[in-house]
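Only one protein chain is missing from this complex, and each of the others stays in its spot.
Order of writing sets the chain letters: A and B. Residues in each chain are counted from 1.
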Amino acid sequence: MKTLDFFVGHYAYWFVVALLVLGLYGMMVKRNLVKKLIGMTIFQVAVIIFYIASAVKREATIPIADKAIGTADASLYINPLQHTLMLTAIVVGVATAGVAYALLIIIFRRYNTLHEPELMEAMKREEEEDGDE
Amino acid sequence: MSDAPALPVLILLGTAILAPLVSLLLRRSARALAVAAVAAAASISAVNLVRVLGRGTLHTHMAGWPPPIGIEYVLDPLAAFVAAVINSIVLIVLVHARLSVDAEIPDRSRHVSFYALVLLMLCGFNGIVATGDFFNLYVWLEISSLSLYGLVAAGDRRSPVAAFRYLIMGTIGATFYLLGLGFLFVMTGSLNMADLAAILPHVWREPPVVVGLVLMVAGMSIKMALFPLHGWLPDAYTTAPSSASALIAPTGTKVGAYVLIRLLFFVFGAEFAARTLPVTSVIGWLAAAAVIYGSVMAMAQKELKRMLAFSSVAQVGYIGIGIGLASPLGLIGAVLHVLNHACMKALLFLVAGSFRLKLGHSRIDRFNAAVRRQMPWTTAAFAAGALSMVGVPPLAGFFSKWYLALGAVRASNWIFLAVILVSSLLNAVYFFRVLERLYMGKTGGPGKQEGPAGEAVEDGPRDGEAAASMLVPVLLLAAALLVIGLLNAVVVKQVIMKMIPQGMM
Partner (left out) sequence: MTQMTHAAGFSSLAPLLAVLISLAAVPLILASARRPNLREFWTLAASFLKFGLVFSLLPHVLAGREATVVLLEIAPGIRLALRADPFAVFFALVASGLWILTSFFSIGYVRGLDDKRQTRYFASFAVCLSATMGVAFASNLLTFIVFYEILTVATYPLVIHKETPVAIRAGRKYLAYTLTAGVFLVAATVVTYQAAGTLDFRAGGIPGLADVSGGTLRALFFLFMAGVGVKAAIMPLHGWLPTAMAAPTPVSALLHAVAVVKSGVFGVVRVVGFVFGPALMKGLGLNGVLAVFAAVSIIAASLIAFRQDNLKLRLAYSTVGHLSYIVLGSALLSTGALTGSVLHLAFHATLKITLFFCAGAIYVNLHRENISDLDGIGRVMPWTMGAFATAAIGLSGVPPLNGFVSKWWLGWGAVEAGNVLPLAVLALSGLLNAGYLLPIVRRAFLRPGKGLDGKGEASPFMVVPLILAAVVSLLFGLVPNLFFRFHDLARAVAAAILGGEGR
């Protein structure tokens, strides 16, 4: 029973782990810059889910005051703090994605490729030209 | 209760938003506004430092909510010191930046964005240093990081790629930090630094806490460019505009080190971070590797900025060794090196910027004695910076190595001692190589060489010594190195010793 609970009971966290690994895989192994970026986004989302998952309580409802339940017993509402924190984190993620895509647009305009090996080649060629100046 | 800790942040943030708006009306005002705002921030942080040293820690409760419910801004001696250093250095660099930015970012309309990004970056740094809440720190961290990515991308053709790589690695780092913080939050229920320090002793042994600590340390190590997580640094510093390099090299990694120090020694405490779980040991050994790696790689570089970038990797290693020693002397060495390295690296990158402006390049193999003849003061200042990096007394660089060496001996860590001292020799190799060329390099004939199309290309500087706005900051920093060196005992006794947390004595 313990083992079952370890896997099934914590399914959210296992999901988070899977997403983390997926995101890291995308960032490190994929050659296309956009795919790296997608990996990064998945990675960030994983952390967001982690926080949200940690806010959940058994048989609790969303943290909006309900007249029927009252506000005396906090254990009837899930923890809102993580949600507010993650609102901020989502915004940060969006901003980062914005900057990243802007960079990608510049890179594409200059080098006409978003494939990392080709990019490295083009940059190396540029460096050699610079060196001959 | 005082507003002082939050003031620099607010001023910088406000100006960052105002500057683009105002410059729609008054075309060239962005730079002036930026300098004014940074000057204000620098003065306020200097005043804060004096107040904190005299009367004790300053607190601000945002929106009046007391901690740990509300977000608190805390200025203790360490925070005040780091803030003062960063703001002052950025001010000095901004003065130099005027001509350098004009030259390296030809599109005038982008200058407004540049200065706005600088303000945002500094605002983020001040926020990181002043805040007393870990999540708030994450927000400021990302604000400053995004600005940094932008600043790096403003450079030459290859800079967007370097900026993108920096972005990916930096975001991994910040996300690790956030994940680690999540674990801590789950176990303690608090995000406030002081509160955590009180709660943690009860939950130290729990695996989530350990994992949380490790993740946060890993994340900040990426931001600090601690070997082997430094991969983003060389390209970023090299391809960024020289002014941007001069802005981020002295400050960015230091703020990362500050967070590590705060986390390890003030929140977790040396007792746990060094003795129960050998986190500081690992940092120390990686840092020692960083020192050797950075110095060796620097020796192989042909371009000045890239050489300085690898040198920065090595210098971050010194700070890491100080953290790794987890002792008062180690902390003194690390914090003093924050100050020393900020001055030295700012000086060296500013000189690189001056060279790029006046010579059109900063390639070491194209330096020759003509450079020194046309720019004697700039070259002399570079020599002072180089000697300080090597560790020739009485310049500042010698003394951070002195404290670190003393700390290493006291801990009977002979390998750290050897690393610290041998690296001075490695530094000497690559700096003296540059100095040799600057002072004695043979000029190819009477200054004329052939370009690729056979046209006559002057390989000497184009027109004289750097302008006053570029020369004065450089000379100021060089003089500062001597003054800080001679007066380092004052800095250590009056400022740094007050920072040492109880658990470490």
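Observations, loosely collected:
Just so it is clear, contacts are C-beta pairs under 8 Å (C-beta built on N, C-alpha and C of every residue); 3 or more make two chains touch, one makes a residue touch a chain.
All figures in this text were calculated on a predicted structure; none of them were measured in a lab.
Put simply, the hidden chain is in touch with B once you look at the whole complex. The omitted chain makes contact with just one of the residues B:I17, B:V392, B:A467 or B:M504: B:V392. Screening B:L21, B:M440 or B:A468 for touch with the missing chain picks out B:M440.
Only one of B:F81, B:F265 or B:W402 touches the chain withheld from this view, namely B:W402. Looking at chain B, the residues touching the absent chain are 387, 390, 392-394, 398-399, 401-403, 405-406, 409-410, 417, 421-422, 424-425, 428, 432, 436, 440, 486-490, 492-493, 497.
Here, only the chains that are shown with their structure count from here on.
Note on chain placement: the centre of chain A and the centre of chain B lie 28 Å apart, centres being C-alpha means.
By the touch criterion given at the top, residues 135, 138-139, 142, 146, 149-150, 153, 157-158, 160-161, 163-164, 167-168, 171-172, 175, 178-179, 182, 185-186, 361, 451-452 of chain B touch chain A in their complex.
Interface of chain A with chain B (complex): residues 20, 24, 27, 33, 36-37, 40, 43-44, 47, 50-51, 54, 82, 85, 88-89, 92, 95-96, 99-100, 103-104, 106-107, 110, 119, 123, 126-127, 132-133.
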